[in-house]
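Complex shown without one protein chain; remaining protein chains in place.
Right, subunit A next:
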Amino acid sequence: MARDDTRARRWRAVLLTPVGLTAAVLLVAVAALAVLGPVLWGTSADAVDTGDVLAGPSPEHWAGTDNLGRDILARTLVATRLSMVLAVCAIVVAVSAGILLGAAPYLLGGRAGRLVAAGVNVAVAFPGLLLALFFAVVFGVGATGAVLAVGLAGAPVFARLTQTLVAQVAGRDYVSAARVAGVGRVRILLRHVLPNIAEPLVVNATIGAGSALLAFAGLSFLGLGVQSPAYDWGRLLYDGIGALYVNPAAALAPGVAVLLAGLAFNLFGESVAKGFGVPVLVGTPQPRVRRESTAVAADVASASEGGDDEAAADVVLEVRDLEVAFVTAGGTVRPVREVSFDVRRGEAVGVVGESGSGKSLTALAVSRLVGEDGSVRARRLRFLGHDLAAADSPAQRRMLGTSLAMVFQDPMTSFNPTRRIGRQLAEVATEHQGLGRADALARAVDRLDAVRIPDAGRRVRQYPHEFSGGMRQRAMIGMGLMGTPALVVADEPTTALDVTVQKQVLELLADVRAADDVALLLISHDVTVVAEVCDRVLVMYAGRIVEDLPASGLATRAQHPYTRALVAAVPHMDTDLDRPLATIPGRPVDPAEVPAGCAYAARCPLATARCRAEDPPLEQAADGSRVACWHAGEPLPDPVVRPADELVEAP
């Protein structure tokens, strides 16, 4: 199971850190001591020796003896069990009460729910120890009272945590779906919400156990906790302090025990929380993202060799044999392989493919934005004659900053939400063009005007959240125009936008191109958008370019069966309503498991034995278009409905 694998891997990761390992070992040791302590040292801890009371450390009694001549070290070891049991009981009380209180607003809803939530908020404001003292007095002196006191004092924190986590999960679609399906609130809480918030709760409970241990020591020390003849660490501490000047070790031994056990709980909880990161509440939508985050290697290398096929003068971007690789636990993964293409001055090149095809990574590699964990290699990667694979230098940064513009998919996250739009645009000019603040801001206004943002003079003083999605995307393009770009790289620039806004943004990109002969590299999953905007289309599959053809020929002249299927699968305004849509059976190739031969063979109706054995090279035809297929252009079998074909979508 994929989920179990990730979990095992995370546990390993937790235990492999020095802190995690130390904490785990310490915790196991404390637990073992709790079980074995009373068995091993029970008798010596209770052995009264009136001839040797209040003695200091000696070879027989390493930490000395108490006022009845009992061995303090043995008593400290034996006290582990009671101290731990009390701490665990208290944390169980705290978590249970916390979950009840925290889930109540969700179950009750409306006014009663808000009332409980307000009560919890007030309770959280009180210091925990104060609450513990209050409850200890209410419940009376003794172990049971102390457990209830420490437990209830910890409850508000857990109530607050539960409340937040429940609110998070309750907003998810699967909870809405269950509600629509007629599942009651209590059942939803038990089946959908609690299992999905268990991880952070358990981690916090572990950390809380450490604090509970400390709180007990405090209560017992004050005489409110465990009473004689029973004893826990706090009680021993209380007894030891009285004889501090006679035998400091009597107080030190239980003190060190509290410290070590508390540290064990706290550090273990912390390292688990760190290792597991943000609570895993949903599946990871794109395998590529997960792979990046688990990758470890960090080298950006180039194998730039001197050159064959010298580029033509009007080539803005030249890419030869580009490869992007990530090192993962399962080996090296190459989501982009053998990618070669040119972008000429003023040309619009589209890159299409399914998610995971490597199209976005190609754009990131060109813009030098592949993360530290990925390695980018290319036989040649040149932009305006500069080697992009060369080491980073201020001159190169300036060149990229002014000549290459990047537009991302999500206009919500591409601006810093805390800074004014104008300042963020101006930064490009002050950073790369050496303009003063006023001049830079004037240019920002001018550029916003150029991307048709009305009332630009007022708009530059606004924050990103005051812009609509389409306007933010236009501002992003405006930011690219602060310099004099020769190439705009746009990664799914209109996917998050409405069709009418999409049209405006695409038109704007077309105008920018026309005005200054700017080249465009447009990454999109939408074949229709690419066909409309671009001159040439690169079709990517499993990290490779499988076809390179003029955009005007997409519908009629495509040779590769994948390109043809991609075009046929998308309904357009003239699609025949009496026939089912073409579908591509199976699912895209996982970059970690690229098969031998042609990666598309498993889904291809034309595939033969040769396709499964040999990967077809990207061959150039007389008209300049390229295709990688052994059966390029062969007629496809009639797209019959294959009712069961999607069954073979193996994960």
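To be clear about the criterion, a residue touches a chain if its C-beta (ideal position, glycine included) is under 8 Å from a C-beta of that chain, and two chains touch if they have at least 3 such contacts; residues count from 1.
Operating definition for what follows: contacts and distances are computed from a predicted model.
Student: Hey, which one's the missing chain according to UniProt: "NADH-quinone oxidoreductase subunit J", "Carbon monoxide dehydrogenase", "Sigma-70 family RNA polymerase sigma factor" or "Peptide/nickel transport system ATP-binding protein"?
Tutor: The UniProt record for the chain left out of view names it "Peptide/nickel transport system ATP-binding protein".
Student: Quick one: which of A:Thr164, A:Thr575 or A:Thr608 touches the chain that's been left out?
Tutor: A:Thr575
Student: Which candidate, A:Asp516, A:Glu532 or A:Glu634, sits in contact with the chain we can't see?
Tutor: Considering all chains, including the one not shown, the answer is A:Glu532.
Student: For the full complex, which residue in A:Leu322, A:Ile584, A:Ala607 or A:Ala628 touches the chain that was left out?
Tutor: A:Ile584
Student: Of A:Lys503, A:Arg557 or A:Arg612, which sits in contact with the chain we cannot see?
Tutor: Touches the omitted chain: A:Lys503.
Student: In the complete complex, which positions of subunit A touch the hidden chain?
Tutor: 1-3, 172-174, 176-183, 191-192, 195-196, 280-285, 354-355, 498-503, 506, 525-529, 531-532, 565-566, 569-573, 575, 577, 580-584, 587-588, 641, 643-644, 646-647, 649, 651
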